[in-house]
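One structure, pasted below without further comment.
One protein chain omitted, others in place.
Order as written gives the chain letters A and B; numbering starts at 1 within each chain.
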Amino acid sequence: MSALDPAASSPLALDARATLGAARRSVAVRDRLFVALLLVLTSIGLIVLAALLIDTGIDGFPKISADFLTSFPSAFPAKAGIESALVGTLWLMAVVAAVIVPLGVATALYLEEYADHLKWWNRVVEVNIQNLAAVPSIVYGILGLAFIVRGPLGLGRTVLAGGLTLSLVVLPVVIVTAREAIRAVPPSIKEGALALGCTQWQAIWKQLLPASIPGIATGVILSLSRAIGETAPLILVGAATFVAFNPTGLDSAFTALPLQIFSWISQPKEEFQALAAAAIVVLLVVLIMLNAVAIWLRNRYQKRW
Amino acid sequence: MRYPLITVLTFGAIAFGVTACGGDNGTTPSADAGGALSGAIAVDGSSTVFPFAQAAAEGFQGENPDVRITVGESGTGGGFEKFCAGETDVTDASRPIDEKEEVPVCNKNDVEYTKIQVANDGISIVSNPKLKIGCLTTGQLKALWNKDSKVSDYSDLGDGIAGGKVSLFGPGTDSGTFDFFTETINGHKGDTRKDFQPSEDDNVLVQGVEGDETGLGYFGFSYYEDNADRLNLIEVDGGDGCVAPSRATIQDGSYKPLSRPLFMYVSNKALAGKPQVKGFVHYVVANAVEAAQTAQIVPLTDKQLTAAKAVLPAA
Partner (left out) sequence: MEASSTSVREVAPSAEQVLGAAQRHIGEKLIRVVLTLAAGVTILVTLGIIASLVGETLAFFQDEAVTVKEFLTGDTWTPLFSEPEFGIRPLVQGTLIISLIGLAVAIPLGLGTAIYLSEYAPRRVRQTVKPTLELLAGVPTVVFGYFALTFFTPKVLGDLAGLDVSVFNGLAGGIIVGIMIVPTIASVAEDAMTAVPQGLREGAYGVGASRRQVSTRVVFPAALSGIVAAIVLGASRAVGETMIVLIAAGQVPTTSLDPTGPMETMTAFIGATGKGDVPTGSTGYKAIFAVGFTLFVMTLLINAVAIRFVRRYRQVYE
């Protein structure tokens, strides 16, 4: 009898039998408690966010105006604005996105599709990437100063140098999430393509990558979110705090919103604190807009297998 | 959309390329016949001097809109490092250049400089409004703060001093203010008791002292000025009676010994080769008092102003 009963040997079968008995009611109770627990846990994160945003918004909102967005920093709080910081941040994000998407996805593809995991050097690459994710961003600042601003690349204190340094900070995140996204696609999808005569790259490009876009988009969102708020590496790389002009090219000096926020927060004058709060609100709005693009991509391609 | 990834990337690349083809990056210096300068000026260094440098830069750029001036806050040490590597034209400093560590680097890279005092600064000793201490001598401060101090209650410092459990706040051990205070009061840079609460941000120290009923701390004068109604100011007796820090007493030196000069170091090469840098430095000295007032920093005295003007090569 048990040979014919397919569920007999699995742990689920035991539960199935239990639910049919008097234990059914207690399982139902546990189910409800579980959902309640999940809702509580989910809400806590959202509540903290709400507290943070409300606290900041109250201070910052009144200060946001067209003038604020189109003025440059100033020693006079009434005149100060964030135009150069805002444009600088947008430039940096453009550089970061342009670098991490191809580089991150390419590395993830290499590790998932082309690398022989038994070879020791591929394992080194893997461990290395996860390690890089833990390196404090200020160490990347040191690296950026030594090799990108000075040293072999010698780009100087420019937007490109700042963008490249920030890209290094978030690259590991993109790689790890892209790998997980690629890994999560059932192998049958790719194997089907190969069986129909595709080359490996065709199978990847036409089937595997589109299927992993949602996960990759998550990684890119998380990375840009992180990069947009990074202060320490930019200071080391030479981003200034007072810049009264917009970047004129990749090789221009620049400033960024988190630098401006940090500078204003540390000023003794009370009015600058309110300006800092306003700048934070603007930063979050930019973040929402950046995220919206990536989220649209993700929702469009989200599939359940 | 059939090729979404490519489309997005191409779009991005095009948008990027269009904005990247911007105008000149302002590295070539020049001076119009009409007097308006242009070119880039890189200033970096102490965050204490930063508000002053920013006020001056803003004013200068207002008069010379084609100049691209940037001011950074990497700290006095970070500023000197970049300055001696030839990457900045002017560096802000809350202390003189270090003879042992920094001067050799400048010499190695052939960076010669001119040192200009641009403002003054004072360190105020404050306590929580509930802890009413009126005045402390430098001896008492040393007894409280030195590295071997065992003082656990303020009343141990002397008769008439209010009692309270010692709870101290001060700038981080890496800051110039810390160096200056420990050297001036305790005799050696870095000589301090271990059980105080440090913070990088003087605003945070203000909050710390405000929130602790027996809190006592030291930080830059401008941070006291902006929070004067929430803190109790302690006068310092440097040997000639109790003096409270103020613009006047810091300037004329009567608030001693906790007054210090603030500097800007200018690269001689930049002074000679970049007219915009020369113009900026002259502007700074000419407007030093006004810039300091905007930045809420203690300005130079007339005598110090004359000395600063004398240091510079002719306009």
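Worth a mention:
Assume contacts are C-beta pairs under 8 Å (C-beta built on N, C-alpha and C of every residue); 3 or more make two chains touch, one makes a residue touch a chain.
Computed from a predicted model, the values in this text were never measured in an experiment.
Within the whole complex, the absent chain has one touching residue among A:Ile64, A:Leu171, A:Leu209 or A:Ala274, and that is A:Leu171.
Within the set B:Asp156, B:Asp191 or B:Glu213, the residue that contacts the chain not displayed is B:Asp191. Note on the undisplayed chain: of the listed residues B:Pro51, B:Gly75, B:Pro245 or B:Pro299, the one touching it is B:Gly75. Against the chain not shown here, chain A presents residues 7, 10-13, 15-16, 19-20, 27-28, 30-31, 34-35, 37-42, 44-46, 48-49, 51-52, 55-56, 102-103, 106-107, 109-111, 114-115, 124-143, 146-147, 168, 171-173, 175-177, 180-181, 183-188, 194-195, 197-203, 214-215, 218-219, 221-222, 224-226, 228-232, 235-236, 258, 261-262, 265, 280, 283-284, 287-288, 291-292, 295, 299, 302, 304-305. Although one chain is not displayed, its contacts with chain B can still be listed: residues 46, 73-78, 80-81, 94-95, 98, 100-102, 105, 147, 172-176, 178-179, 182, 186, 188-192, 194-201, 204, 207-208, 211-212.
Throughout what follows, only the chains that are shown with their structure count from here on.
Between the CA-based centres of chain A and chain B the separation comes to 35 Å, rounded to the whole angstrom. Residues 4-5, 8-9, 12-13, 15-16, 19-26, 40, 42-44, 47, 50-51, 53-55, 57-58, 61, 68-74, 78, 82, 85, 87, 201-203, 220, 222-223, 225-227, 291, 294-296 of chain B are the ones touching chain A in the complex. The part of chain A that touches chain B in the complex is made up of residues 73-76, 91, 94, 97-98, 101-102, 150, 156-157, 209-210, 213, 235-236, 238-245, 247-253, 255, 263, 265-270, 297, 300-301.
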